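Removed: one protein chain of the complex. Kept in place: all other protein chains.
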Amino acid sequence: MSGILTKLKDKLQSYRVPGYRTKFEYKWTMVVDLDRCNGCEACVVACYAENNLPVVGKRDCDISRRFSWIRIERYIEGEYPDVKVKFIPIMCQHCDAAPCELGCPVYATYHNQDGLNVQVYNRCVGTFTCATYCTYDVRRFNWFTYKWDSPLEQQLNPDVTVREMGVMEKCTFCIQRIRVAKDTAKDEGRKVTDGDVQTACMQSCPTDAITFGDLNDPNSKVSKLAKSPRRYRLLEELNTDPSVIYLKRVMDEKKGHGSSHG
Amino acid sequence: MKNLIVNFIILVIFVVTLGVGYLIADQYIGRAPEQPINFSHKIHAGTNEIPCMYCHIYAERAKVSGAPNVQRCMGCHKIIKTESPEIKKLAGYWERQEPIPWIKVHNLPDHVDFTHKRHIKAGRKCQECHGPVETMDRVTRVASLKMGWCLKCHAKYNVKNGRECWTCHI
Amino acid sequence: MKRRYFLKFIGAGGIGTGLGMLFGQAIKPPGAKLIPYLIPPEDVIPGLANYYASLCTQCPAGCGVLVKIMDGRAKKVEGNPLHPVSGGKLCVRGQAGLQALYNPDRVQGPMRRKGARGSTSFEPISWEEAIGEVTTRLNDLSAKGESDKLYFLTPELGGHLGKLADDFMAGYGSSNTIKYDLFDYRNLRYANRASMGIKAIPHYDIENTKYLLSFGADFASTWLSPVGMSRGYGEMRQGGHTGRGKFVQVEPRLSLTAANADEWVPAKPGTEAVLALAIAKEIVDSGHYKGSDLKTWKKLLSPFGLSYASEVTDVDKKRIRHIAKEFMSTRPSLAVGGEGISGYSNGVSGLVAVNILNHVAGNLGIKGGVQANSNDLFGGNDADTVGAGIQTLINAAKESKVGLLFHYNNNPAFTTPGSAKAADALKNVPFIVSFSSFLDETTALSDIILPSHTSFEDWGDDFTNPAPGFQVATIMQPVVSSVYKTRSLGDIFIGIGKAVGGTAKAKMPNDTFATHLKASWKRLYAKDKGMSASSFTFETFWRETLARGGWWNEKSAKKRKLSVSTRSVARHVSKEPAKFEGESSKYPLYLLPYAQAGHLDGRGANIPWLQELPDPITSVVWDSWVEINPKTAKRLGVKMGDMAEIESPFGKVLSPVYVYEGIRPDTVAIPIGQVHKLYGRYAEKRGANPLEILPSTVDTRTEVYALNSTRVRIAKVSRPGDLVKMDVYTDELGRGIVQTVPTGGQFKKSSHH
Partner (left out) sequence: MENISYNEVNEDVVRTMTHTTWKYWVALVTCAVMATVLWGGAWAYQIYVGQGVTGLNTPTFWGIYLANFVFWIGISHSGTLLSAILFITATPWRRSIYRSAEAITFFSVLTAALFIFVHMGRPWNFYWTMPYPTTRQLWVNFTSPIMFDVFAISTYMTSSVIFLYFGSIPDLAAVRDRVTGWRKPIYTYLALGWRGTEAEWHWLSKSYTFFAVFIIPLAVSVHSIVSWDFALSMVPGLNKTIFAPYFVVGAIFSGTAAIVTLMVILRKSLKFEKYITMMHFDKLCLLLLVMSLLWSYINVVEVFSDWYANTSVENETLRYRMFMPPHSYMYWLMIITNSIMPLLFIFKKLRTSIFVCVVVSIGINVGMWIERYLIVATTLPRKYLPNMWHGYTPSLIEISITVGSFFFFAMLFLIFVKVWPSVSIYEVKEDIGIPMRKGFKRH
């Protein structure tokens, strides 16, 4: 009996991703320095260009169906003249304990061996559970089959699937670029090294606010930045264990700062 | 009464299979569409033993293997068998500087990220997926190219991450 | 089940499948095509990306870019990591340039006007016909001896294309090249030449400064060279090892840049120059300035006492003094003046004031301050001087002095103030030839359109301005074959020049612009020691330059002393704040039209990405808005999203209201760029254009329209607004989303590592 149970367990586990929540080969991590970020949104357009994000138009924007995988959130505090505007770029946090992965009935979203939260478009049946469970509101749904006015479709990145109607999607940490880097590394018989992979947002960021790399590599830039005393993670109290690390913005928040001199 | 039910069931089966047939119309094993030029792999790869990658030059380096460019065809056929009607067709394309609109026999949906390069580098033979092309006069599909078929092979060769979704789907 | 039934079922299934497949094969396309290359390009592997270095032309900054090409199509534009200005980074407009290339609303080939002017009714013609027609017109004009009635209206054309156009104009016999862009920094150039004697825009070294005092320079989104400056900004904040630079922004509206500042000083509109001079006076009075001409400075600045400045600018005395103290004691510090100070009726004066401030604080010619740019590669001359402006053209057109107008890629019918009546003036021109690639408001007035390539299809080069302290020449090369039947502007000029004959033909030694460009570079190579030292032959040099994206030599940076003398600036210093049209009793609110991050002067409005990109501050998409302080809004009885009518003495526009804490209660602001009447499906008929209600006030020294030069009044309109903004809630509610550390704490804590 126990033999059958063990067999069954093995069988079940074989369907499950081996290495799930164990040590990953790579641990892709993004560090966002909020003190550098000036909210220019270059990352947003870069993401549109890289990942074939459709433009939905004014009406759909109005009901919050904009597609950007990365968005700049801004929080405005204080009254004139002591106004503080704070920016934060938010993309999929690739949580190690991701609520979305719990919810998906068909494993369309799951954790891969690089610590990425992967979305498999063609497995998605569209139950919306992942997006509902997501505490960062980063998931986007293909409400329609989106069309590109010809010849705009010539710009579409062939490395990234054009998603069809009824499918959930989100920031992938530019997995296609990771794949290319791994492919090259494999050809050259080495591991992917720091700097091989640049996500589209990181690449475009004029202030260098975004850094991407492997946290398992102690010498990578992200590993060093991740030790910063300014480190925090978004909504850390929810214990989702995000892979995106933010560095606190340097800013005097005390009220009346501006007018204290004036 | 009973006949009615039976007829109804027959109708349902007919309609359903009609739909199934429509869906698989261009992706079934044995599919061998007529090509603009009646190119014979049997003559080229079989009789003359030209290696696959002499013509499909990108297979080792890229996701796609690439149809041979027209220049490559003409490289030989400027002298060989120039009077045959098929070669004349080819020469016609070349003179018009028009690429040949081959019809894909093996076509994968957009969400599959298949790369020839990795498979060739792993030592797989072209024939493992494309069948004994060197014996075919007209290329015929021998594999379903469905996910289960891919996985069977990945399991057979114990491919690292061979059953991970993101290995083929991004 | 009976066997009979079973067989029937099987039969039905079999027949069904068979028929279905037959049916499917009959009506489905016979499967995807596999199109081989005729001749395989050497460096192209299908499915693998190639990157080509080129130049971004979405704004005048001239960033070097890499274009990702796969299977012959441009897929993405990225910054060129080797390029000294862009450094691998790129702003929103640069990346969205792709959608200008593949825009469905481009002019797809040469066209001749069919209907009335402005009716957008055009018929396609062939290139030969088009060039023939233009040649006929040119010959007619020169036959009448009115060659100088040819005008060429263009934005600043960088590099050899500009030179070629100049050659053509000179060869034809006209000196009327009118350079116009709504934001073309003529004031800045003029002010710098007047006060410091430099013609090229200097390098503002934000990266190495420790105290940045910006007067309305929105460099995070649009000003001067947003990518280069933002890179500097990031380094200023967290790149240095000696501490984080402080940043203070003076402007009436909290722009994206001001939102990143440590302090925002909302001075009264039009008084920024007074504030700058008051700070300068504080510095001079404190004894920080040690120049020999101390006395004359004291005298010049004497009217700008604290109490006067405080009264005029609405900034507290203590605060002015505090800024002055920090500005002079933090070394190096830097003051920059942007559109927010140059956009007034006395814009040049404001920028001169900023230069004075930099001078007295000792920021000129130092690292982390203002650095002069060395001479450009053309040799000797600084890049640019300020020539005749758009107002000259409008006046000439009104007086029927324009016989033939060439128009390229700028849109004065949209980007000039409504009361300048540019479109009406252009209707006076008997024949207009447009080289624009888009059917915008100005192109629609033209009689014939010879559409030119976009930057991804064309050859070209640009001597980046402002350069980062040393000259940067960026090469533009065609990375895709042209999408439509367009031609390179250089080729068009060469074609017309050759057809016209005479001197114009003589000035066109090469057959195509590509060969012309290469030949010109060969001459540069022969002349420039740095270039000839870098590689053995010109061919290798050219190949390397194309691969690299251009030519620059950091070693060529030369330190040059800069200074401002009282004599040169005295006539530009005025005690009075800038003037605003409209009685303050009737029109109580200052109007600030400003360049929006995505659209700049409206050129980005036809790009869907940029339309859907939320404004960095207001997060509004697909629209424009009027920013109103909550107090003012309450007084006027308007809420967020209501429609309001903004009326100046020169007209009125309708716009939805955006209630914004970051704007002075006596000021309203409207972004420029929306409400195109024509400019493609994405741009048309949305938003409000503040330019329509501006006076045609120009700074007479530079012919630059003063954008901030009128007062308005606002009334609520009963029509429902349709403002779509992405941020419905901007209150953090204490959830610790954007966490902060106080400015004092950061380096203390992290100093050990």
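Note that the chains take the letters A, B and C in the order they are written out, and that residue 1 is the start of every chain.
In this section, a residue touches a chain if its C-beta (ideal position, glycine included) is under 8 Å from a C-beta of that chain, and two chains touch if they have at least 3 such contacts.
As the structure is a prediction and not an experimental result, all values here were calculated from the model.
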Visible contact partners (per top-of-document touch definition) of the missing chain: A, B, C
Sole residue of A:V32, A:I70, A:V83 or A:C104 that reaches the chain not shown, by the stated touch rule: A:C104
Touch criterion as defined above, residue of A:I90, A:L152 or A:V222 at the omitted chain: A:I90
Option touching the unshown chain, where A:E50, A:E73, A:D96 or A:D159 are the choices: A:E73
Missing-partner contacts on chain A, residue numbers: 12, 15-16, 60, 63-66, 71, 73-75, 90, 99, 102-107, 110, 123-129, 131-133, 135-137, 139-145, 165-168, 235, 238, 240
Chain C residues that touch the omitted chain in the full complex: 727-735, 737
Residue ranges of chain B at the interface with the undisplayed chain: 1, 146-149, 151-152, 163
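Note that in this section only the chains that are shown with their structure count from here on.
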Of all other chains, the one whose Cα centre sits farthest from chain B: C
Distance between the centres, which are taken as Cα means, of chain C and chain B, whole angstrom: 50
Centroid distance [mean C-alpha coordinates] between chain C and chain A, Å: 31
Junction residues of chain B - those touching two or more other chains: none
In chain C, residues with contacts to at least two other chains: 47
Parts of chain A lying in touch with chain C, wherever the complex brings them together: 33-36, 38-42, 44-46, 48-50, 55-58, 61-62, 64, 66, 71-81, 83, 85-88, 149-152, 154-158, 200, 203-209, 227-230, 232, 234-235, 246, 248-254, 257-259, 261-262
Contact set on chain A toward chain B in their complex: 17, 107, 110, 112-113, 116, 118, 120-123, 159-162, 172, 175-176, 179, 183, 186-187
Interfacial residue positions of chain C with respect to chain B in the complex: 5, 8-9, 12-25, 28, 30-40, 45-48
